[in-house]
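Here we show just some of the chains, and they stay where they sit in the whole.
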C-alpha cells in the first residue's frame, strides 16, 4: 500500500462556490462550497435531509443549481444531463437510482458504456466479453454471481449496490462521486469499497464520498465538509480535525456512547467519550 | 325460385322445406360466401344477410357470412373464402379497385362471383356475373331531386362514418340536385349521445338549416332527437329504413326515406348464384340489377310497418 | 434528540393559493378556461344559452364514465371495455324487459347486475392472472363487442333492440335517466345531474375515505401498499365495479332516451374516457390524479368537439382540430403545473 499523503497538492478537478438549490418551495442547498483536487478524497457528511444527495446530483448533472458557480477543470459549467458530466469524466453512484431492475446484471453494468465487438467495428456489442468483465468485477468485491443474466432486481439490496459501485469504479475517469456507498453493505463489502476508493485516489482520481459513518469517512478522507440544513456547517482538511471531533460535529453533540449509557446495556463503557473514538485515543 | 318481393314467401318456402325435412330444391348442397365491407352490428347489413340466409335455406345452400370495414381485411376475408373452395361468392365493392386482384383469383379458381350493394362501375371489369344493388350517386341524386321537389332551402347532410366513400357519394349526389344551400356534418355513428349533441350544436349554430338528411335508419332516429333538442321546425329526411323511420314517416316527422331494399340484395344474390350454378341462368343477361333508389313517403308507411318490424325491409 | 433538525422552509405564499397550485386539476382548469375563451371569441353561437345546454350534455355523457375511469386510473389500471359496456347495459335492460314483458325496472335492475358482474370479472381476472389490465380488459372488450351483437341477434333476431317506449315503467325510468328541465332557455338533461352526483361521491370517496387512500396507494406502488396490508386486489375490483355502475347509468340513459339500441355502438369511447381522465391530471401510470379533473377533461372535450361545430370550421378537418385542441390543452396543462410547482419567483 502507498504511504499516506494527507493532502496531495494536485490540480483542481472541480469547484463549487456559493451553490444553492431549491425544489419548489423546499430550500435544499444554500451557499455551499467545495473544491476537489486530483488525488484527494473529499467527504461530505451531514444529517438526514441535510442536502448531501442534492449536492451530488448537481455535480453529476442530474439537477441544475439555482445559485452560485460550478466549475470543472477551471471552466464554468451547468450540466443539462448526466451525459455531460460523464463526458467530463465524472462517474457517480447514486443513493436511490442506481440500476434498471428488469435488465440483466451485465447489461446494467455496462449501461451507457457498452463495449463493442472488435470484429463488428463496435456496432455489435461483445456480450460475452461484457459478461466476463461483470463477473470478475463483482467477484473482486466478494460477490460471486455465476449467472449475470439474472435481472438485477432479483439481487439483494447490498448486491445491487455493489454492482453500481463496481460500475462507477470500472468506468470512473477523473472524478468518482459516491452517495452513501457503504450504507447497505456488510463489514467485508464496506472494506472492499473503501479500498477501491483509496486505490482510485492513489491512481490520481478525485473522489467525493458521502457517508453517515464517520469511521468510514475518517478512514479514507482528506477533506471533510459538514452540511447542516443545506448550509456548510464546517469544512476541514484532515490535518485540522480528529475522528472524535468529526463524530461529535456530525451527531450534533449526541453519540451512540451516550445512548448506550442511557440504555444501560452492560457492554457499554461508562466512559463519557465516544466508544467509537477509541481509535483516536493515544495508544496504551 | 326467383322472387323480388319480401321474405314472406321465402319464409313460407323454408317452412315448407323444413316440414318436408329438407330444402325446396334437389341440387347438391353448395357453399356460398358473402363478404361485405360492413362494420359490426349494422342494421342495414343485417337485413341484407337475412335475405341471403333465407334464399340459402330455400336453395339448399350453406351460407357463410363475414365482414370487415377495412379494405385489407375484406380482401383477406375474400381470400379465405377462396381457400375454402366455396361454390359462389357475393362481394361488396365499396373499395373498388382494391378488390381487383383477389377477384381475379376467384375467377382463376373457377368461383362464380356476383357483386352486390356498391361498386356497380367495377363489377363487369372484375369479371362478376352481374351486380345487384343501388348506385350510391344515383341514390343521392334521387334524394336531391326529392329535396328540391319539397322545396328545401338549406340541407344538412350527416355523415356518420368519416371517410366512407358510399356516404360521401350519397351526400354529393344529393347536393348536386338539391339546389339550395347544402352542408355536411361528420358525427360519430357509434356514439349516439355525441352525435345527437353534434347535430343539435349544428342546428343551433346555423339557424338557416331547414332540413337534416341522414344516411341510415338509426342515425335518422338520433337526428329526430337532435331536432327536438333544437326546438325548431326542421324536416328530417333519410336514406334506408328502420322502425323509427317508419313511425316518423307515419307521424310526419320524417319527410321521406330513400330505400334500396337491402333484403333483396342478399336474397337475389344467393338466388342468382343458385340459378347460375343449376341452370346457367343470369338475370338481365349480366346487366346490373337495380334494387333502388325508391322514395318512400307517408303513403307507404303503413304498408311497410310490418316488414320493417320483422327486420326484412 | 427530539429537536426538529431538518430544513424544510416553506416560502411565504397564501395557503389557499399553495393548495390550489399543488392540485392535479389546476392545469385542466386553466386549459378549460382557455378552450372556452377561444370558442367564445371565434364562435358567436357558442355563448348562447341553449348552446351551453348542448355542451353540458355532451360533456356529461363523457363525464359520467370519466369519473370511475379516472378513479380506476388513479388505482393504476385501465378499462378498455368501458365503452362497449355502456352498450351492454342498454341492450340488457331493453331485451330483458321486452322478452319478459316486464316492467322496465326489471330490465334496469338486471342490467345493473350484469354490468357489475362484468366489473367483477375484470377485477377477478386481474387479481387471479396478474395479467396487465390492458390485456384483460381488451379481452373483455372484444368479448363484449361480440356478445352484444351475438346475443342481440339471438334474442331479437336483428342487430338492434325492439322499441320499449310503450312498456310499463318506461315513463318513470325515462324520468330518472333521460328527462330534462329547461330554465330560461337552458336545457339541463338528467345526465348532468347524474354526472354531478357521481363527481361529488367519487371525489369525496377519493379524498376523504380510507378506501380513497387505498386507491392512491395501489396505483402508486401496489407492492408497497400490499406490504402495509392494503387489500390490493379487492380495492381494484371495487374500482371495476364502479366503472360497471357508471356504464349502467349511461347505458340506461342511452336506452330511455333513444328507445332502441344498436348492438354495435360504444366502440372507441373508452379512449375518450381515458383522455378525459388524463387531461384532468391523472397519471397514466397510476397513483396520482383527481376526479374533479376528469370532469374538467370531459368539459374540455365537450367544448372542443362542439365548439368546432359552432365555429363552423371546415368539417373535413374536424378530427385534426380536435387532436390539435387536445394537444394544446395537455400542453397548457403541464405548463401551468410546472409553473405552479416552481412557485412565485
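A, B and C are the chain letters, set down in written order, and residue numbers restart from 1 in every chain.
Everything that follows uses one rule, which is that a residue touches a chain if its C-beta (ideal position, glycine included) is under 8 Å from a C-beta of that chain, and two chains touch if they have at least 3 such contacts.
Just so it is clear, the model here is predicted, and its values are computed rather than measured.
Engineer: Jot down the chain formula for the full complex, using the labels you see.
Structural biologist: A x2, B x1, C x2
The rule we apply is simple: only the chains that are shown with their structure count from here on.
Engineer: Please identify the chain with the largest separation between its CA centroid and the CA centroid of chain A.
Structural biologist: Following the centroid criterion, the farthest chain would be B.
Engineer: Identify the chain whose mean C-alpha position lies nearest to the mean of all protein C-alpha atoms shown.
Structural biologist: Taking the mean of C-alpha atoms per chain, the most central one is C.
Engineer: Roughly how far is chain A from chain C, going centre to centre by Cα mean, in whole Å?
Structural biologist: 49
Engineer: Just how far, in Å, is the C-alpha centre of chain B from the one of chain A?
Structural biologist: Comparing mean C-alpha positions, chain B is 75 Å from chain A.
Engineer: Could you grab the centroid distance between chain B and chain C? Build each centroid from C-alpha atoms only and quote it in angstrom.
Structural biologist: Result: the chain centres lie 35 Å from each other.
Engineer: Among all residues of chain B, which ones touch two or more of the remaining chains?
Structural biologist: Correct list: empty.
Engineer: Within their complex, state which residues of chain B touch chain C.
Structural biologist: 39-43, 46, 162, 183-186, 188, 190-194, 197-198, 200-202, 204-206, 218, 221-222, 225, 229-231, 242-244, 309, 311
Engineer: Quick check: in the complex, which residue numbers of chain C touch chain B?
Structural biologist: 43, 45, 48, 50-51, 54-55, 57-58, 61-62, 145, 148-149, 152-153, 157-160, 162-163, 187, 191, 253-254, 257-260, 262-269, 302, 305-306, 309-312, 315-316, 318-319
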